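One protein chain is absent from this view; the other protein chains keep their places.
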Amino acid sequence: MLDVRNISFLPLFSNLSFSLAQREILLIHGTNGAGKSTLLRMIAGLIQPPPGTIFWKGKRIQLSTYQQNLLYSGHSLGLHPEALLKDQVNLWHYHYRVEKKAIEEALHIWGVAPLVNQKTQHLSQGQQKRLSLSRLHWLARPLWILDEPHTNLDSEGRKIFEDSLAHHIENEGLILLASHEKRPEIREICL
Amino acid sequence: MKFTLAKPRYFLKVTNFLFPIALVLGALCFAAGLYSALITSPPDYQQGDAMRIMYIHVPASWMALFCYGILAVFSLFVVVWRHPFAEILAISVAPIGALFTVLSLVTGSLWGKPMWGTYWVWDARLTSVLVLLFLYGGYWALYKAYAHSAQGIRAASLLAIIGVINLPIIKGSVDWWNTLHQPASLTKFGSPSIHPSMLLPLGLMTAAYGFYFLVLFIIRARTELNKRKLLVQEGLS
Amino acid sequence: MKPKQQRFLIIFMGLVGLGIAIFLVSIAFRDNLVFFYTPSDLSQKKIHPEQRLRVGGLVEKNSLRQHGQKVTFHITDHAKVLKVNYTGLLPDLFREGQGVVVEGHLSEPSTFQAEAVLAKHDENYMPKEVADRLKEKGLWRDDR
Partner (left out) sequence: MISRELYNAYLHKGNLSSTFTFFALALFCASLTLGPNEIFLRQSAPGLIWILAILTIFFSTPLLLKREAQCGLLDEILLHPSLTSTYLLSKVMAEYLFIGLPLAVMSFLLSPLFALSSGETLSLLLTLLIGFPALSALGILGSLLTLNTQGGGLLLSLIILPLTLPLLIFGLSVMEMTQLGLDSFPSFCLLMGSSLFLLILSVTAGSWALPFAAER
């Protein structure tokens, strides 16, 4: 589905190639500053030069259409600091044209629904991470690009996250994961 | 950013050849220009000898504009084709342009004293040269504001391109403002604004400025290049 | 809406905007621009006294009376004449027979109390002899 041929970003990595089939997870791990985030941002099309060497479904990617079937969750969570929960839901609704009901359901799954009357900036890091990761449920995108999703997630949060990974893999999803935790059973690239 | 050595080596070869020629021709033009400007050309009918400052002032403002144009072209290379060597060329042009702008401003205001009685007059040309100086200042401030020069040059180049597109409008608005506050009370009728006998020294001085720019530009570009090579070798870049 | 259509629409709107901008600018320069009144305009227009005005015209030959700081002269546009009194330094390019623009207000219908006298330098750089010769041939017209 997705294959990347000799992408390079000089000081960090050069002509790196890999491919990702459906129902497959790829783990990218390496020391801090090894370029994991840069690689992920490049594949998500956030960094120019235009990733001419990325192919989606065999065709060279066209940024605006390609980005419609990917979900990117990076270090910065993409939450509005001043927004209450309902404001955040509205914002996502306007931005992604997703049904509010679906978003609220996802919030329940991630256990952040009760935090109604608090602004995002007053939530703890863990709660904010859960709120941000709730998009895994309400945003139906085949390709997931997750940059260190495990940070400040507690055990319960981690469990929810693992379930969503497994769930996504079942229905033909692809996942690109950057994290420090080694997982024996998953294919990995070391930067 | 991979450091393409193709362009710089070519540049070094050309400049080795160009540098001495520019130096010699520049000196010659300068001497001839000064001689004809100060001694042989006649005084002006209204301002007498004070008008000779024009031979320094006018070429300086032309060069200031010319440098900004070159800066914009190099910035285009930096922004659109992301060419690393254009970064060095752009950085070496900017200060020279600023130098010419300051020179033009100083001689302009010195010239104002005999002509209008004050050092600074909101004359359309003087004001637009002042705006040009602010554009250069903005460019340099933005370039220096970034930690990494690679990021800095891209932001500054975008600013330079926007600046060059805006130049005609700013010049237009300054002219408009000027006609509002100092409407031309005299009408020009047919006679050329500059008499041929004064064109020769003006041309010579402009050529001298051109070579001077070339010499200065080559020196700056090479020092910048060596600085970059040093950085790359020490792996700091 | 497919992104390609959107891109085309945005570019189209941009070009239309530019067209309008250029059109607007051209309107401004098309009709004759009035920067100052001439003495004859003043006589027709009804102007209430403390309205600030700007009048331009030619300084009438030997109409200049100067005693200390107080200066009086006449401005004419070959049709009407306006008496101007002004206290302060005259710019050194101010000469009889050459154009001038004054700013101030009309104290009475025929006299103008000037607060500022503007004489813009002209951009001609020409040797003295050439200028004089041109004047004899009448090529050099000084009036407005």
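By written order: A, B and C. Residues from 1 in each chain.
One rule holds for everything that comes next: a residue touches a chain if its C-beta (ideal position, glycine included) is under 8 Å from a C-beta of that chain, and two chains touch if they have at least 3 such contacts.
Remember, predicted model here, so these are calculated numbers, not experimental data.
Interchain touches from the omitted chain, evaluated on the whole complex, reach A, B, C.
The chain omitted from view is touched by exactly one of B:29, B:65, B:79 or B:202, namely B:79. Of the candidate positions A:53, A:90 or A:179, contact with the hidden chain is made by A:90. Considering the complete assembly, subunit B touches the hidden chain via residues 79, 131, 134-135, 137-139, 141-142, 145-146, 151, 154-155, 158-159, 161-163, 165-166, 169-170, 172-174, 176-177, 180.
Residues 3, 6-7, 10, 14, 17-18, 20-25, 27-29, 31, 33-36, 47, 51-54 of subunit C touch the missing chain (whole complex, contact as defined above).
Against the chain not displayed here, subunit A makes contact via residues 41, 44-48, 64-65, 67-68, 70, 72, 74-83, 87, 90-91, 94-95.
Assume only the chains that are shown with their structure count from here on.
Rounded to whole angstrom, the centroid-to-centroid distance between subunit A and subunit C, based on C-alpha atoms, equals 67 Å.
In whole angstrom, the spacing between the mean C-alpha positions of subunit A and subunit B is 50. Annotation: 32 Å between the Cα-based centres of subunit B and subunit C. For subunit C, no residue reaches two or more other chains under the stated contact definition.
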